[in-house]
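I'd like to ask some things about the structure below.
A single protein chain has been omitted; all remaining protein chains appear in their positions.
Note that the chains take the letters A, B and C in the order they are written out, and that residue 1 is the start of every chain.
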């Protein structure tokens, strides 16, 4: 009777590395379930499914997760204005927990005992994959072929040929790219010199400003509970909205980010991101929050957001703290309803107007006209108590200065330093 | 023998309100020392000095404080990337503590017992003036004529005419404007509808994007310890650098900000800011920090910066906490040396390159080429410990779920909610 | 037909001040609904109800709110380990929002248009009452008789006699006291000298350590989702549990707090608190969190807790931020289940043991015995990446020191300061 093989689920992209990984894992004794997940990078899922089988997968699974990704991963990030180091809207970092969730689900479905990913040994993604997998399935075995096989490019191609893996003839890109509907990340090659400008071919989803239209595009974005629900009055699912807006904003040159960032693994790296839709939505969302969040909430939320962005970047999506922070964020979004009018033009997103049934802006309080309802008499009292701690401090300082300047013990001055 | 009158120092702008205030304070029995301070708004100090005397001031003092303002107020804000509510570079809020300092100094020089300012009763500036004055001179008496006289525009003009104050014939601006070398703030009028676009005449220091040059301007900005010290290799004092850069960036349409903000006095207001130089310098400075700040410092500094921005906005410049935060910020800036290359174009500031003798970016660690010195083996160990808390958490959760789901006392389930 | 009078709800304690207030408000033209709310200070509600009517109230209402107070106000504070300035468990500050809620409900029931409270003009409570009332009923009129009538003690007694209010003959307490089931606050008199020891008569709910039992009391406290649900295995409602524990802990001298604190109104005051049960429960709860909270949650929660404590102290219970923070806290408490064994002895609460079905302590990982399952090999890799940012920093510093020490422009050294 034939001994059943151990099954492994591989995060499969259809590219050379993960195709070779299928062979490598088979040779290691696994039945490989190739699993390709579309998060909006425009993959041909059917072709990838076929290729997975063709290069030796025991099973080949493809999943269209665009709407799931938008609703459950991008949206919480948008609602928390999540920007790693105030600059990067967390493109790849957001897709990892979704991919991990699907891989674990497929593993359970097929009775697989292991999951493999194709991350290198110096990036953040290996951490995000492995920490994510173990947060969902703590006993899952993990294989990381690329980190393990230590091959040069030539050795890899050699291995591919020996194992019947088709090797692409076209020139390899000098870049290492990851993308999804929330943006596109690019590193390597010439970008590794942070003094050098990013060349134009490093970009794909945005026009250079020189080639953008000479007419601005005015759009109205409607939000319900902090979620974009319509463009120019047309309601649509979030993934669709993002992808549609991405094309328009990209055409206007919006969303290029050039960032030297701190990786979780302890090094700095220089990254080129393109996030047209993310840039527009993050700006519009914040602008609507400015109108609808009460002051204390508006001032404390950024502290929580900083933590949220770090948790996402650091692969801790499935931590208990993330759940608590999401509960916080969700509560803040209840009143974030309304419409923001943005102008997209020559790389700029300008918020020109915003309105909301929950607007806390009160013209009758804010106006300098005769409609003024603000109690100016109250200001005097407010100032007296507001300034009181520092006024007392100043008085005490003045008195202390008049007396001896240094603390002493029994009349002898004591130096503290 | 003539009884000497009580002296008061008035923050004098040369405009109608503060000119009327001179008369009003005189009628209240004061000798008025009109004091006009230039923080870069392009005032004709000599003309204002003359006017102060002409409309009845006991003494008329003018102070060019541009360099002082840049070095001692703008610079700490820049070094702490200070943005109120992540959007407003704190233009007016920064000049108030300097003005207050000068007013108190003039009061001491002239033996004045009171200081007067011309703020309205519903803005932040009254708090900044009064809290600032009392933090420096806790016993100083304060007069706020505008808040006190409760006049309509017509009554004020009437009072002016009776007291020989010249009334300008030209149409009054529909806006309320404050500016200095770090930017220009505009409110009132049509701007009081946050859904309405700001009209073009609300702007003064920036071109609309439609009228900006079609050729980008590439500039190199050099920083020493977080301070901009040179433009394109030409060293210059900070105030001069800011004013020069402001003109260039304004020409390229950079620095328009449309912000619904939370005032300290408890209301939301809609403000239009123009901060060409500030926008460029804040971006370049942050970019250089990205290259030179160690990760822990880079990640904690924003928490301190949020507080710093609020202290500035809320008129607490002279609080002991501000001193402590400035000590923190100063220490972080030691390594922020180097050059940032920015491209100014069509409203955009793009940081294209950055270099530093203190750069913590290490190509040999970051590269994906054969020069790689990063120890990829270490990553496996790192991940194991990094993920451990959440992995243990997942195991415990799984076990807890297998057993009874709700806590109980002596076998009886207890509901906590 | 008789014109109906305007109705006002008065927070009524049964004491002289608020009894006089009934007369004063009547004389101002109101029908007064006296409303007394018991939050665990041991009031004789029936006697107070009768007295309210007797001294002229239009209606006299009493509410036993102990369980409501414990569940909905004390519990969220306990779960967030709320301590103002790390020392004060927020006794009075917690009861105010409950009282406010009841007053507003009674006002709605009776069709009252105003609410009156008896706070002085220099404490926090006036802010908590008024801000709380307006957060629930923004158009409610507020009367504050004590702040308004400006009477000396003699004048007040005079007014009482004229209006038939019984004046107590017994010597007045030199202290100003407020208490509820979560603790007792005491200020004024001799306590106003922060260098003077608080005299023994300032305390009421705790034995001095000298008079505590010589035998410790060992208790087991069981928590479900962060809520104390049983003492020594006996389940009981929260208010009852707190009051029972309070007696025991007070007997052992636990919970005396002597605190110089920053009031919201801008001054420092010296307060003496007694919080026997609160002290025990806060310690036990934290100890159980130590066992059950994952590290990231454990390390970020204190940042949120600091904000929570300030919101409570500052009268912002009904702010939107409070709701968001409570959502955060509630989520963190899901796993805070288990039992803590405390020893109460001579003023000390010692947590001697803790256990939980959600314990994240794993003896097999922590042990130094042969049962060790911790992967010590992984530590080497972890350290390499953990230390990497500072190691690179040190290398760069060393190199920078070798080269010129000051930044320069075109070869000329530039001074930044």
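Quick notes on this structure:
Keep this in mind: a contact is a pair of C-beta atoms (placed from the backbone, for glycine too) under 8 Å apart; a residue touches a chain by one contact, two chains touch by 3 or more.
Computed from a predicted model, the values in this text were never measured in an experiment.
When the full complex is taken into account, the listed residue touching the unshown chain is C:351, out of C:50, C:105, C:248 or C:351.
Checked against the full complex, the one of C:11, C:48, C:77 or C:127 touching the unshown chain is C:127. Taking the whole complex into account, chain B touches the unshown chain at residues 262, 265-267, 293-294, 296-297, 300-301, 303-304, 307, 311, 316, 319-321, 323-332, 334-335, 384-389, 392.
In the full complex, chain A contacts the hidden chain through residues 222-227, 229-230, 233-235, 294-296, 335, 337-338, 357-360, 362, 365, 375, 377-382, 384-386, 388-390, 392-393, 396-397, 399-400, 403, 406-407, 409-410, 412, 414-417.
The chain not displayed touches chain C at residues 85-87, 120-122, 126-127, 130-131, 134-139, 147, 176, 187-188, 192-198, 209, 216, 256, 258-262, 264-270, 286-287, 290-291, 295, 298-299, 302-303, 306, 310, 314-316, 318-320, 341, 345-348, 350-355, 359-363, 365-369, 372, 374, 376-377, 379-380, 382-383, 386-387, 389-395, 398.
We adopt the following convention: only the chains that are shown with their structure count from here on.
Centroids of chain B and chain C (each the mean of its C-alpha atoms) stand 36 Å apart.
Here the spacing of chain A and chain B, counted between their Cα centres, is 29 Å. For chain A, the set of residues touching two or more other chains reads 262, 265-267, 303, 316, 319-320, 386-387, 389, 392.
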